[in-house]
Every structure is written in structure tokens, then in C-alpha cells.
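What follows is a short report on a single structure.
Missing here is one protein chain; the remaining ones are kept as they sit in the complex.
Each chain gets a letter, A and B, in the order it is written, and its residues are counted from 1.
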Amino acid sequence: MSQAAQPIPALQPTPAPPPTGTLVLEHVSRWYGNVVAVNDVTFEIGPGVTGLLGPNGAGKTTILHMLAGLLRPSAGTVLVAGQSAWRNPAVYRSIGLVPEREAVHDFLTGRAFVEMCARLQRLPEPRAAAARAIATVELESAADRPVGTYSKGMRQRVKIAGALVHEPPILLLDEPFNGMDPRQRLHMIALLRSMAAAGRAILFSSHILEEVERLADQVLVIHAGRLAAAGNFREIRRLMTDRPHTFVVRSSDDRRLAAAFMAQPAVFGTQLDDGRLTVQVAEFGGFTRAVATVARDAGVSLFEVAPTDDSLESVFAYLVSRR
Amino acid sequence: MNDPTMAVATPAETPAGSIYDIGYRRYEGPRLGRAHAVRSMFSYSLRSAYGIGRGTRAKIAPLLLLTLAAIPAIAILAALALLRQFPGGEAFEEELPIRYDTYFGTITTFLILFCAAQAPELFGRDQRHSLLALYFARALRRTDYALARIGGLVAALLIFLLVPQAILFLGRVLLSADVLDGVAGELPALAPLLGQAALAALLLGGLSMAVSAFTPRRAYAVAGIIALFIIPSIVAGVVVGLGSRDVGRWLVLLSPTSILDGTNAFLFDTPLGGSFEGIALGLPDVAYFAAAAVGIVGSIAISIRRLARLTA
Partner (left out) sequence: MIFSEVARVTLRALLGRRRTILMLLLAGIPILVGLLVRANSSGVSDVGPTLDGLVIRIVLPLVALVFGTAALGSELEDGTAVHLLTKPIRRSTIVLAKVAVAGTLTALLLVPSTVIAALLIGRAGVGSEAALAMGVGVLVGSYVYVAVFATLSVLTSRGLIIGLGYALIWEGLLAGVLPGSQAFSVREYVRGIAELLAPSTMDSMGGGAGALYAAVALVAAIVIGSLRLAAYEVRGAE
């Protein structure tokens, strides 16, 4: 499959919707009876890879299903490529959905399933499109076996092939890495990256931080149905000023530098062990601006200043525990 | 096991990796054992047959059917109460179509629907959701599981059969001028009534569980139960109606409802139902009784055998 290929023109209905692959939620809530699954969520996603991160039961699937037109929002507006997704099958020309459940008819071969998806999308050359999609997910060797004989990872890939067979500008994936081995994971990350580079908007959900951290440009952190944070995760981390940031500093004289840092009001503490100086500071920006001046005044040469805990895990643990 | 305080106190001596005991404990107390597991499985099955402990939607079908099964009893009590208001009304009482001995026939359809709705839930859900391995990893054995599940449905069917009868019984007692007299008058009906209910619950419950054990998919099990309970009696009716007594004899013995009718007539001297095809057949009463016994024992054996062979 050529990554740069634009959606086939024949796919677009005559009054073409804006080709922007954008996903918009405006004050969207969804409740089941008394249980609020999604609570007043607002965001807008453009091209690129966005990770929807949250623990199980946080509302990730509910958000994805509302975006895919499979659930009616109880309140608010959901717009997909400029159109409302609910009760609007035409929107599926622009969307590919990879649901979390493994359900694919066991008796179909992988190829037959993807070709069915291609025909239901009214593609002019369903066989060729299906072959391209199957090659994209590297499933050629198993394509002519019934899906019933597939492993979990193969089922996941055949569903992805079915979802991208019409090369939609928007791809929604619910826990796409479940059941994949590390090699398939790497391949899928590369695949989604290249599709995003071709201008597609890709939103995937996950409760595994490492996946989101490696793949996503943008992160939406969902906890208990509410949007806890959104944006670039380093940026999110920077905004969390009430939690100390930790830096590792290497310099020509760590001991003297530590003493100088302690005189700074923004610094909570310093620690020196194994020849590494770690500094805990209250404010990210203030410290990064001040660090050079402090070192110069103390007569110490700085070799390296690195933030240590910007892993998504620490950000996430913080956001979740704050509530 | 490592002593955690030691591990912390002497970090220099710990190897590169170690597993700390952070206080998880094995359960050392008494275990309730197999008998308790069977009792739990039984009561759990009985409760879930009426949707107790499950969502509202699981309660609708069984409770609606039970209500429908009780309506004839309530209606007939109302009719009796009205008749007593008129002089000479008592004369018609014996003509009323709904009595203890005909009640089973009156609610057969609801009873069959109850079996078709609930039996596949009791055996099929565990297979569909791969729960059997969890059960069999406990003190419960496969045979215990099968018997407890079947027992649960049989008990549920007993309740289903006896609740309307109890309403009828209480109503008739209260309709009599002297309550004690009323109880004495109604008492003789009690033993055959319980016997018939037990027989019906065992035969229909056993058969519907046997069908369910073979088909985890609900649709097949439901269709199978309905076909088994209803079609043989219709076929027998057609064939007997056309005068083929020899074939009809054997077909009647394949129809669970006809077997029940015949066995009840044999054991409790109930009149054969109006639609009953067996009247003209001249089968010995013992044949029905034997068929019922074979049906009950055979169906339970089939379920046990199937459960023993299922890969959990």
C-alpha cells in the first residue's frame, strides 16, 4: 500500500465533506442509566497519532464508539470530519474502526473478510484494495486460512486490514495492541506512524503507557469519564506545577552546585549519590531558566541537565492520584 | 521464606535480586468441602432460574411466566366466589374446567416455555463463557455440577407448578364457611398434587437439561426443547387420529406431556386430559410409568455423561 495515497476519489460522495480528518467532541457526556461513563469531555484532534490513555473502565471505548457513530452522546456534539456521526452511515467513508472485540465470522478467510469490507465500501477494485490492506498488516501468509484458526494477534491485524481497506482519513482503534507479540507491535507502531505522516488522524486507546508513549504525538488522559489532561505529554508534565520535577545534573563540581541550588527558593532538595546530582524543583520553567545562571555564579561548568521522570507513567500516576 | 526485616537491614548481603514477603498469606482456615459446594451450586442455580441475583431483564421472563401460570387459579377462585353468591350455584362447581388434577394440563405451555427459557441459561452460559474450568478447579466434581444444576431447575419447576396450586388450595379453604372444615376437605387433594408436580418437574427438567447440555448456543437448545416437548404429541395426535394405532402407541411414548398424563392416570387416578391421544391406544398404564422412569433416569444420565466428556 502506498502510504501517501489519498482517499480514492470514488469514495467521496458527490457533495464532498471537508477532507479534513478531524475529530471534535464538544461538552460530550454519556450516561447509562445512573452511571456516567463520559463526563463533559471536550477536545479536538487533527492529523497525527493521538493516544487515548486511561485505566480499564475509564470511558475510552465509550468515547471511541461515540466517535464511530455506534453510541448516541447523551449531551454535547460529536463531529467526525465535519459531520455528526450518530445515525449517519455516510460518515463511514471517512472512518475505519477497529473494535476491541475479536468478533469476525470464523468461517471467512482473512482475505474474504477484507474483500467483504472493500465491497461494502463500494471500492472500484475490491480485490486489489484487499490485497494491499493485507500486505500492509503483513498477513499474506495466513490470508487464505479461516479466521477461526487465527491467533489473537492475527485477528487484530485482519480487523485493522478491514478498517483501512478504503484508506480512510480517520482511523479509530480500540486497544489495537492487545494480543500482539513485540515484533508485531513494532511493526504496527511503524505502520500507524507512517499513516499519520500521510496526513491521517489516528486515535487509539490503550491502558498501557509504554505503547502510548512510543507512538502518540498527543495524549488524552481519561480517568473516571473525565478528561484529565490533553496535549503533548511533556507539556502536560510541565503544567503540573504542584508536583516536584526531578532533574539529573552532571557538572564539574556537583557538591558545590548542590549547595548553590539549595539557596534557590524553587528548589525543594538535592541529593548526591553515586556521583549523580538529583535536584527536585517546584517549577519546571523557572528552574530551567535559572540553572545556567546559578552554575555560572557558583563557578561550576554544567555538562548535562536532564529531566528524569517525564515518563508517561509518572504523569499518569500523578493525574490519577490527584482526583 | 525471607524475613523482610532481615532483607532490609542488611542490604549489602542481599543478592542482585530478591523477593520480599510483603505479608500475603495462604488461607489456613477450615474449608467447607464438597457437600457445601454442591449445596451452593444448587441454590445458585435455583435462584438464577428466577433471575434472583441477576439483572432485571433476567427476571422478566420467569416471573412473567409464573404470573401467567397463576392467572387461571385466580380466575377460577373468582368464579367460585361468584357462584357461591347464587342459590344452586354449587351445582356448577364440579363443572368448572380448572381443578387440582387438571391444572398441570392448563399451564403446560407456560411450563414448557419456562424450561426453554431457563434450562439453556443454566447449562449453556457456563459453556459459552468458559466457566466450567473454574468450577471444576474447586471441590465440585463434574457429576456434582450436573446434578446440582439439574436439581436447581427441578426445584424451580416445582415452585412453578406448586405456587398456582397453593393459591388454588388456600383460596378454596378460605371460601369454605369453616376454615378447619375447609382444610380437611381439601387435604386429600394434597398428596397426589405433590406427586404430580414432582413427576412433571423431574421429567421436563431432566429432559430440557439434557438438551441444553449438548448445545451451548441458546437458539439451538431452545428450539430443541420446544421440538422435543411439543412435536411428538402433535405427531402422535395426527397419527392416532388417522387410525394408525400401532405407530401411535410408540409415538405417544415419545411425547413427554403424554407420558406425564398417562403416568398421572396410573399413579393418582387422574382423568386423562381431553386432548389426550392415549385413550384409544389400549396401552397398559405401566407403560407410561416405565416411560417416565426411563425418561427421568435416562435424561439425567445423558447430562452427567455429557458433562464428564466436555473439555472444561
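The rule is simple: a residue touches a chain if its C-beta (ideal position, glycine included) is under 8 Å from a C-beta of that chain, and two chains touch if they have at least 3 such contacts.
This structure is a prediction, so every number in the text was calculated from the model and none was measured.
Residue B:L242 is the one among B:L63, B:L174, B:A191 or B:L242 that touches the chain not shown. Only one of the listed residues, B:A223, B:L267 or B:A293, touches the absent chain: B:A223. Within the complete assembly, B:A117 is the residue of B:A117, B:V173 or B:L283 that touches the hidden chain.
Among A:V24, A:L79 or A:M116, only A:M116 touches the chain that is left out of the view. Listed residues A:H27, A:R101 or A:K152: the one in touch with the omitted chain is A:R101.
Listed by residue number, the positions of chain B touching the unshown chain are 57, 60-61, 68, 109-110, 112-113, 116-117, 215, 217-220, 222-224, 226-227, 230-231, 234-235, 237-239, 241-244, 246-247.
On the side of chain A, the interface with the absent chain consists of residues 32, 61-62, 65, 68-72, 87, 89-93, 95, 97, 99-105, 107-108, 113, 116-117, 119-122, 162, 174, using the contact rule stated above.
Everything below uses one rule, namely that only the chains that are shown with their structure count from here on.
With centres defined as mean CA coordinates, chain B is found 52 Å away from chain A.
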